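One protein chain is absent from this view; the other protein chains keep their places.
And now, subunit A:
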Amino acid sequence: MNSLSEIKPARSVAPSELERPMSHAHISLRNIRKTYGDAVAVENLNLDIEEGKFVAIMGPSGCGKSTMLRMLAGLEDVSGGDILREGQWINELSIWERDMPMVWQSLALFPFLTVRKNVEFGLRMKGVGKAERKTRVLDWLQKLGLEGYADRGIDQLSGGQRQRVALARCLVTEPSVLLLDEPLSALDAHLSVQMQGELKRLQRELGITFVYVTHSHSEAFSMADTVVIMNQGRIEQAGSPEDIYLRPATPFVARFLGGSSIFDCKARRLKSGEMVLEGPDGSFKCTGPEMADLDEGQQVSLIVRADQISVTAKAGWAENEVAARVVGEEFIGALVNLRLETAAGTAITVQLQQRDMQALDIEVGTTVTASWHPEDGHIING
């Protein structure tokens, strides 16, 4: 924090960060706000990114994830709050002073330069000597399997090769952070999966921080150490992929990730003293640790994952049951996603094995019983 004065000597009032304890995070966003006129793009955003982690920021379009990345890179000014890197306040550093190279969604490769010159660009801007530039560029071209394309133009490359050039162009400068803005969205599914593996491997080997913005679940969950889910300019949940998958913090997260059924319920204490969850679809038991904290009449969402719900033809077999009509089925390899709807209109998603599905002998329109164990429900406030 003592180097703050070096960064911004002109500022007489110390940034609000000064009074706070030193952060150990590599990058910290504190109370970040971004407004365009009256429109609020990002609000009250707090996030600590640890060094060497692969952080994926995801959310629906317009949730502010790209705005956040652009504020990190200095492409957008923040309207309020502080951005810190290794404890240093970097709010007012220019784009070119931030040293946070970015892989652009459009890739933004220089079309008038060869592959070699594209990769060399950052080093040239930093004033690295010619001989060193040459070896470092060659080194990175080899690492990404581009050595045979050094003297080609950008328009002579395939999509995957361009992707690698964009990566090499950033990584050759040996940054401590790499920003990625939906870099794989232009690739076909097969290539995208291949690049995901490669990105994760690169990040592990280099040990640098990756901040990766995406709208794709599979990209975020397959690569990231930390997944951050944003909605309407706020962070809904940040945690490990497993944490978010097993314990979504808000109904939005559960809905956004899909694959879960959400029951709106109210907590009610029975005469026996037991707490149950009552809603338009019936009364459900739940044994999760969250039950102890509930108050009588509290509004909650009961979340049940698709792989935890069973479907039977007859009722009366399990503790939590609800009758529902089959409205659709999707076959995904050996699995079937069954979409059900209750009389109250709640959508239920069930994942079944293909062979279980055949044993059930059901079709669209059939009414079945969906059931789950009390320990499998997950409760969220609201």
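By our rule, a contact is a pair of C-beta atoms (placed from the backbone, for glycine too) under 8 Å apart; a residue touches a chain by one contact, two chains touch by 3 or more; residues count from 1.
Here is the rule we go by: contacts and distances are computed from a predicted model.
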Margin query: Please identify the absent chain by the protein name in its UniProt record; candidates are "Response regulator receiver domain-containing protein", "ABC transporter permease", "Urease accessory protein UreF" or "3-methyl-2-oxobutanoate dehydrogenase (2-methylpropanoyl-transferring)".
Written below: "ABC transporter permease"
Item checked: Among A:101, A:183 or A:279, residue touching the chain not depicted -> A:101
Next item on the list: Sort through A:121, A:252, A:284 or A:372 and give me the one touching the missing partner chain.
Entry: A:121
Item checked: Residue of A:85, A:169 or A:339 in touch with the missing chain, whole complex considered -> A:169
Item checked: Residues in subunit A touching the chain absent from view -> 73, 75, 94-96, 98-102, 104, 106, 108-112, 121-122, 125-126, 155, 169-170, 173
